[in-house]
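Please read through the structure below; I'll follow up with questions.
The other protein chains are all here in position, but one chain of the complex has been omitted.
Chain lettering (A and B) follows the sequence in which the chains are written, and residue indices restart at 1 in each chain.
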Amino acid sequence: MELISKPIHELIGLLETRAISAEELVRQFLDRIDQVEPKLKAFISVDREGAIRAAKAADQARSEGRACSRLAGIPVALKDNICTKGIPTTCASKILEGYMSPYDAYVVERLRSEEMVIIGKTNMDEFAMGTSTENSAFFPTRNPWDLSRVPGGSSGGSAAAVASGEVPAALGSDTGGSIRTPAAYCGVVGLKPSYGLVSRYGLVSYASSLDQIGLLTGDVRDCAIMLRVIAGHDSRDSTSVQTEPVDYEANLDEEVAGMVIGLPKEYYGAGIDPKIMELVLEAARTLEGLGVRVEEVSIPTLDYALAAYYVIAPAEASSNLARYDGVRYGCRYDRATDSVSMFMETRGRGLGLEVKRRIIMGTYVLSAGYYDQYYRKAQQVRTLIRRDFERVLQHCDALITPTTPTIAFKLGEKTEDPLSMYMSDVCTVAANLVGIPAISLPCGMHEGCPVGVQLMGRKFDEARLLRIAYAYEQASGLQMKKAPVA
Amino acid sequence: MGLTVDDVRQVARLARVSLSDDELESFVVDLNKVLGFVAKLEELDTTNVEPTSHVVSLKNVMREDRVQPSLTVEEALANAPDRSGDYFRVPRILETDQ
Partner (left out) sequence: MALEDYEIVIGLEVHAELKTESKIFCGCSTRFGDRPNSHVCPVCLGMPGVLPVLNKKALEYAILAGLALNCEIAEWTRFDRKQYFYPDLPKAYQISQLDYPICYRGFVEIPVDERLGTGVRRVGITRVHLEEEAGKSVHSGTSLLDSTYSLEDYNRSGIPLIEIVTEPDLRSPVEARRFLETLKLLLEYTGVSDCKMEEGSLRCDANVSLRPKGETGFGVRCEIKNMNSFKAVETAIQREAERQAELLDAGQAVVPETRGWDETLGSTVFMRSKESSSDYRYFPDPDLVPIVVERDLVERLRGLLPEMPQQRRRRYVEELRIPEYDAVLISGSRPLADYFESVLAVYDGPAKVVANWIMGEFLRLINQRKIEIREAKISPERFAALLKLIDKGQISASAAKEVLEEAFDTGEDPNDIVERRALKQISDQDELAAIVDKVIEANPRAVEDIRSGNHKAIGFVVGQVMRETRGQANPKVVNQLIRERLGL
């Protein structure tokens, strides 16, 4: 039986009835990885032995009738900025090449407690800074649908791995769209949860007030299943909220008729590819067909979201990445004879161009004389954007927008012009600035590449958001098919 | 905008990131472009608007004063690029770091 294109919610049943074994399952995924990795390069590390060992352990538990999680034995991949014991955590950077974290991230503890199999760590833009995974210090990942194109970023490896059938689900991180953009480009479901829902303990920080760990899956039901695993309060993260555990899967197919979805007109301006616009509006019509009321709304401050993001994110990043100084871990430039040049050369040589660019930018906007004009100003604009969204989300249950302005671009197309690369984030950054949940769903194809539609919801209202997403997915008949990887 | 090569060089020093001459030059161009782009923030009136520093409304998150297990000395030093006995070793420290 071919298993790699089956969603987790089907694999659960097959494992439970012993129709398949976990070892068989994991081996199929490992074979798929062997088959497509040479072209795709979605993984930085694959833990073959560990995966098979964990799979066998799950089989053992089931055959002995011992209580085990229904997810036991199902493989999952992790973006390489999530700390794992026993597998290197590199953040796709030379400065952390070979780094072995002495602790597991909270989300990893949760996956292990469900006895899921951590099959490997996926490629990403270095330290999560980028929109194409071309900023990886090791190699770029390719889009499974068109190998000449980028998979999106910064969670490009995770999205490509799910889209190509290397793994049924993967964790990524999203600071300005880093889960949703690759989800859209690769044709998978990508969820950025509300800020505070998933503990950041063990996520290598890029921009602390914007980062969230999230999911890349084949369909919405899988996303709901996985969200329940990773969401939850963690006392080691001061920004982690206490919420009642929610069974996101439970009411997935409830009625959505009567819900109100806003279409913020500022997202439909110039710069969005007309074909993408068309597909997104079609998605809105599909929802209308289900009894959802779609109405145009206006979020005027949206025009300033990208500018605010590109001040706040580099500023926080410049601070969060200052610890990579070669003293306690990571690679060190060992020909320096004093501490200052050691810091400068370690970081100058160990960090990639885009990372250095953002650190310089961030340092500048925090520096004396510029803090008020840039960082403080941007955080004030952020408050205005939050108020705007709160106003609109008073009567709208969700918002519908394109996820990206274009389809996946060609490798190398935007690397010369950072600013044009930043523009790809125009539809995604607001959700991070405001802290609301946002999900990207496949809504069609264009020029052989997937197109994503984005839904954004109220804070901690993932249950409703997933219901709307599920309803659309079922009605559109566009459940993900695995990319052939030509 | 006004970022000069000297400005960028100074910021790079502050951030302890060495830049090649090529990088320095291209960064001046890139950063001026980005600063030009983000200048649009000035169009919005933010008088009396509180800056956001958190998007969660949590307050008073604290823990009890209880000792938890630490790493072993070996675990702590496991990733050290250079060590001497139980210490991390670094080349001589220049006072100007502070």
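Here is the rule we use: contacts are C-beta pairs under 8 Å (C-beta built on N, C-alpha and C of every residue); 3 or more make two chains touch, one makes a residue touch a chain.
Since this is a predicted model, take the numbers as computed values, not measurements.
One chain is not depicted; across the entire complex it touches A, B.
Checked against the full complex, the candidates A:Glu115, A:Asp222 or A:Asp325 give a single residue touching the omitted chain, namely A:Asp325. Residues of chain B in contact with the chain left out of this view: 14, 16, 53-54, 56, 58-73, 76-77, 84-93, 95-98.
Touching residues on chain A toward the chain that is not drawn are 81-83, 89, 91, 96, 99, 101-103, 105, 200-205, 207-209, 235-239, 315-316, 319, 322-323, 325, 327-329, 337, 339-340, 343, 363, 366-368, 371, 375.
Keep this in mind: only the chains that are shown with their structure count from here on.
Interface residues of chain B facing chain A in the complex, by the touch rule stated above, are 3, 7-8, 11-19, 23, 27, 30-31, 33-34, 37-44, 46, 49-56, 58, 61, 63, 71, 75, 78-82, 88, 90-94, 96-97.
Of all the residues in chain A, the ones that touch chain B in their complex are 99-100, 102, 195-196, 209, 235, 238-239, 241, 301, 303-304, 306-308, 310-311, 318, 322, 325-332, 334, 336-340, 342-345, 347-349, 351, 353, 356-357, 359-361, 363-364, 367, 374, 376-384, 386, 418-419, 422, 433-435.
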